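Take this structure, written in structure tokens, and hold onto it; I'll ask about it next.
Shown here is a partial selection of chains from the complex, left in place.
Per-chain numbering from 1; labels A and B assigned in written order.
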Amino acid sequence: MLEVEICHMKMRNPTVLAAGVLGSTSSSLNWAARSGAGAVVTKSFALESNKGYPNPTTVEVEGGIINAIGLSNPGVEAFKGELEKLEGNVPHIASIYGSTPEDFASLASQVEDLVDALELNVSCPHAMEGCGAAIGQDPDLTSNIVGAVKKSVKIPVIVKLTPNVTDIVEIARAAESAGADALTLINSLGPGMRIDPETAHPVLSNRFGGMSGPAIKPVALRCVYQTYQNVKIPIMGVGGITNYQDVVEFLYAGASCVQIGTAVMYHGLEVFQNINTGLEKFMRDKNYQTVEEMVGMAHQM
Amino acid sequence: MVKDKIMHVPQVLKIKRVVEETPTVKTFYFPWEVKDEDNNQFPTPGQFFMVWNFSDEKPMSISRIDPVKGEIGISVKMVGPFTQSLHKLHENDQLGLRGPYGGGFEIAGSRILAVGGGIGMAPVAAFTEAASSRGVKVDTITAATTQSEILFAERLEKAGASVFPTTDDGSHGFCGFATELAEKLLNEGNYDMVVACGPEIMMQKLFLITEKFQIPAQFSLERYMKCAVGICGQCCVDDVGWRICVEGPVFWGDQLRMISEFGKYRRDASGIKNKF
């Protein structure tokens, strides 16, 4: 009943472990799959290793957290060792980042055989120089990167977009035109900041960090709704989802499935099973046969 | 809306006093009160804080927990730039504490062997005091390279524990590794449980010893940490995936069997594996 299919990937349920939440090792990805996730996305990795920012890299705020981990990763060579050990009967999606179309294309080719799809992280609000949101805020750059990756691999290419732009629809259209097979909306919001009132120190070492958690759900939902009206490719909704009602909202707004991240902080990996159980009950009560029936329903209202 | 309880924010506190424990270890005491209106919890032995010195933030074990005095102590061994900067601090200087995080040691059984190696004595000391105060008989091995580095011996004697110092160079107490002394004590005594914290190589040997004696044991592990709230994945251990900051840092021996990287390697800030 909960099965969905996105870019020809069959998922047993519509809940996906979001990029950057655990996911830096095969161990944690396999654990998420065992815990009930319908698919898993790795933490973003690049050609070279990166230690990320000094701590503090995460601090709580009202309704969520802000983080500036800074895309730490051991580099593609080491990460391939992780990808080789992926288990579980779920689609595995590799999140990759870089600063040029060539970076992205090279990464994509190197891991194509080890995963079921790619998610291009062109939208990290706390990436270091030349990576991250700077790309996803520019339709041309986005388009070039998507085009380069599409040329170099056959597996589905999903593009994760930042909400921190004047018009997300413009970027979504650019990604679609360049051949993206699906979109993930949204990466973390803001960025935001927290200052310690005792000392006047910005808490994060990077000062600014991307917001995630329930507080960003309304914005994520609007981005999904707006984008659904303007593109044809499927959307993975992400942003503040913590319970099955949230999933229902995202499906109604036009997401074909959802990603879950910060909820793991509040509820642990059990959150996947809890959401799926709740969603199944809801669908029975409402006489839905498939998740797909619910997708985009808010647009008929 | 009822106001959120926001817990994962550093609380900037003034250092109440600094105790020089050894030439390389200082304990920093902080006031810690638990009021209904705030979100503090009193930590339990084995839990840790993320300690923020306004330029970096690292996990540090709690070495002393005193709800009566309303204070906690964090013992810091000088090993690098971060801990060097901490060692320069004095009474009334400020540090940020975020936590307490992780699960602590469980107190069970009526006679316990506690083993602390080096700065691993920090949580073992807190545990020894907590267990002793509950009437449990605790024998505590405090292991160091040399006599001047022996930690907390007097304090733990006062708490009612039997303290067994051991030094690598034989300058004080038993001469040899903590694991050798532990094996000797386990052979002689009738213990219900072992708890341990120290270098992972030491704990790995101790783990094998406790397996041999078929005695339940808890071990406190350490990994590089970033978020400490269970989402960044930095401290996940192979192959089971558990997070040191949430499922750990203390594990039972049978849990350790599922942590294949235990005693073998750990990941650095970028996620690259470094062998022990």
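The definition used in the following text is that a contact is a pair of C-beta atoms (placed from the backbone, for glycine too) under 8 Å apart; a residue touches a chain by one contact, two chains touch by 3 or more.
Everything quoted here is computed from the prediction, not taken from an experiment.
One representative per chain kind is placed here, while the whole complex contains A x2, B x2.
Heads up, the rule we're going with is that only the chains that are shown with their structure count from here on.
For this pair, chain A with chain B, the centres built from the Cα atoms lie 36 Å apart. Chain contact summary for the complex, chain A toward chain B: residues 20-32, 43, 49-52, 54-63, 65, 67, 69, 72-75, 78-79, 85, 194, 196, 198-199, 201, 203, 205, 261-262, 264-265, 268.
If you check the complex, the residues on chain B that touch chain A are 4, 6-10, 12, 50, 52, 54-58, 94, 96, 98, 225-234, 236-243, 246, 267-273.
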